[in-house]
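Take a look at the structure set out below.
For this view, one protein chain was removed and the others were kept in their places.
Each chain gets a letter, A and B, in the order it is written, and its residues are counted from 1.
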Amino acid sequence: MASASNLAASDHHRNPQRGNRMLIHAVVVVLCAFTIFPFLWMLSTSFKPADEVFTRDLRLVPHAPTWRNFPDAFALFPVAHWFWNSFGIASITTAGKLLISVPAAFAFARLKFRGDKILFAMVLATMIVPGIVTVVPNYILVSNLNWMNTWAGVIVPSLPATAFFVFLLRQNVMMLPQDLIDAARIDGASTFKVLIQIVVPNIKPAIAVVVILSFLGMWNQYLWPLLILNDFESKTLATGMQFFTANVESAQMWGPMMATATIATLPPLILYALAQRQIIDTFVTSGIKG
Amino acid sequence: MAVASPGQPALQEVQPTAIKRAWTGYRLTEGLTPYLLIAPLLILIAVFIYWPLIYSAYLSFYDWNFVRPDKTYVGWDNFTRLPDDPRFTRALRGTLIYTVTLVPLQVFLPLGLALLLWPIRKSRAQTRYRIMLFSPTIIAYSVAAVMWLWIFNPLQGILNKVLAEFGAERINWLSDRSTAIWAIIIVATWKTLGFHMLLYLAALESVPKDYIEAASLDGATHWQIMRSIRFPLITPTFFFVLVTTVISVNDDVFGAINVLTDGGPFDSTTNVIYYLYQQGFQFFQIGAASAVAVLMFAATSLLTWVQFRFVERHVHYG
Partner (left out) sequence: MAELTRRRFVGQATAVAGAVALSGSVAAKAAAAAGRSTRKAAAQEKTEISIYHIWGTPPGGTPAETPAPMTQVIDAFNAQSDTVTLTSSTPGTYYETLQKTQADIAAGNPPDLVSVPWAFLNYAVEGLGVKDLATVAGDQFADLQASMSDTAWPLVTKDDTVYGFPWGLSTPILYYNADLFEAAGVDPEEAFATWESFAAACPALQDALAGNPVLGLSYNKDWPAQTIIQSNGGRVLNDDGTFGFTSDEAKEAMQTIADLDKAGFYDRGTRDELRPSFVAGSTAVLQSSVASLNGLTNDVAFTLGTSTWPRFGDKPVIASTGGSFLGVFSDDAAKYPAVVEFLTFCASEEGYSLWNQTGYVNISNHELERLPGQEPAYAQFEAGLIRETNWPSARGVEAGSTWDVYCERIWANDISVEEGVNQALQEITAIIGA
């Protein structure tokens, strides 16, 4: 992060004692344990046979571990479909959100036009509307459009929830030096060209943030897909998983369910780990400064 | 803030002065282009957010069960019915409790964590720490809730096992009306901790180094620097987290409630949002659900306005 000399100079009075640092590490480790412990149980249950799932003793490591739960999960329910649905819906929504928010952010940041302040306020105001408030009318709308059980029914109504991203992107566009844009203009570039060739390449970190947060949000979205995707095969991982244990008249398949949950957790986790640096960089440069 | 901070994308032309100008240089553009750029966003917002709000308001004056095409006009009934509905009063109570407990937990606790992580931010382990602390935010609520169900299990869950070691009595976390709501609160806090902490860490990191250097060269202590420079400069982030948390806190717990307790036991963990969901999708009273939606929107707008009016004045924008 900071250069070595900077570090020496500014941290000289601020570097806590060795002992303090050890203490902090200890506390953080405990916190991390609290945070990931539930994951450990999920992981361990993925490898447990049915009769080891619920036992009186706390068993993190199964006595008779098995890989069966994974293929069983796919055999019991259309898990592969669910995975594909989750992936498709999350990816397309993310792409869609970028398509509508990047141009808008650019317009609000750099272009002056009539009503720009009011329109921006109207966009920001949507952050105040709690999701549940729009559920019933959107549900009616989606069924009128015949989009029940389709990706469109889940994706399109989720697209407008981008005020946060528009805000963030706008911050970043505002940080771009005016010379950059002026130079392009002098060369005769149209506004669109400026957007695509100059602005977008220079706000890549912010776009990375939007991609990750949006993908994550849609991957895990529960209520809306629950209402729209009724057919078994059109469900997503988040909404389909409950069926392993929902039918109380049959065996409760906790092992396969946790196996599915493990699979479901991997893509977002990997995505986040890879992009962690990008996210911090973006907040560092633009911040939430207002 | 007009300083090149670490991690900024490498723009060859970046000069401190150029960035200052970035904030002030607007260009007038001809005709339709700006409107074309914002049109898709505005259209989608109008159709899927503003129209539903208006339609909800309209539906709140009717009695409709969704299957019959005819709606019966009932005037203000859906609203006046609410105070008399014991379910609704319990939902209000839940909403209040969640707001009062979760807002501090989701706004101040992550800040404390960020401050805790701050001194060791350069250690090699910190990337791993961050991934682990952020991981609850990554997983779906349905999965998280199942994990917690097992932890809270009164007879073989680990929480009670630990309590038993200390000789304490067994607690029925999810089926006792006094503890169930705390179980939900714990799960909700666990889930958002990492995300807000990340925001704060980033805010702390983005404080310009020259300020810090200048202050420490003047002899300021670590704590003084923290208090008079870093704190004020992260207030915009703090304000943002505060406002967004107040708005979304009750929405957030929906996932946990739905999977862990379904509003129970005896409606002790329900809130207004869950009430809306039940009325609309379990009991089929679209009119009542819409009335609640309208009230929710009004209340949230009011709260947000209050924050902007009375709290924002304390925020230091660079």
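Quick note on the criterion: a residue touches a chain if its C-beta (ideal position, glycine included) is under 8 Å from a C-beta of that chain, and two chains touch if they have at least 3 such contacts.
From a predicted model like this one, the values you see are computed outputs, not experimental measurements.
Among A:Q178, A:N202 or A:Q242, the one in contact with the hidden chain is A:Q242.
Within the full complex, the residue among A:L40, A:A75 or A:A121 touching the omitted chain is A:A75. Although one chain is not drawn, the whole complex shows that of B:I45, B:V146 or B:M296 it is B:V146 that touches it. In the complete assembly, the contact with the undisplayed chain comes from B:Q156, out of B:T101, B:Q156 or B:T304. Not every partner is drawn; the one left out touches chain B at residues 65-69, 84, 86, 142, 145-146, 149-150, 152-156, 172, 174-177, 258-262, 264-267, 278, 281-285. Seen from chain A, the chain kept out of the figure touches residues 50-51, 53-56, 72, 75-77, 139-140, 143-146, 148, 227, 230-232, 242-243, 245-253, 256.
Basically, only the chains that are shown with their structure count from here on.
As a whole-number value, the distance joining the C-alpha centres of chain A and chain B reads 15 Å. Contact residues on chain B toward chain A in their complex (touch as defined above): 1, 5-9, 11, 13-15, 18-19, 21-29, 33-35, 37-38, 40-42, 44-45, 47-53, 55-56, 59, 113, 116-117, 119-120, 122-123, 125, 127, 129-144, 146-148, 150-151, 155-156, 158, 161, 190, 193-194, 198-199, 201-203, 205-206, 209, 212-213, 216-217, 220-222, 225, 236-237, 239-240, 244, 247-248, 250-251, 254-255, 258-259, 273, 276-277, 280-281, 286, 289-290, 293, 296-297, 300-301, 304, 315, 317-318. On chain A, the positions that touch chain B within their shared complex are 1-2, 6-7, 9-10, 12-16, 20-21, 24-25, 27-28, 31-32, 34-39, 41-42, 54-58, 99-101, 103-104, 106-108, 110-113, 116, 119, 122-123, 126-138, 140-141, 156-157, 159-162, 164, 166, 174-182, 185, 190-192, 195, 202-205, 216, 219-220, 222-223, 227, 237-239, 241-242, 257-258, 261, 264-265, 268-269, 272-273, 276, 279-281, 283-285, 287-290.
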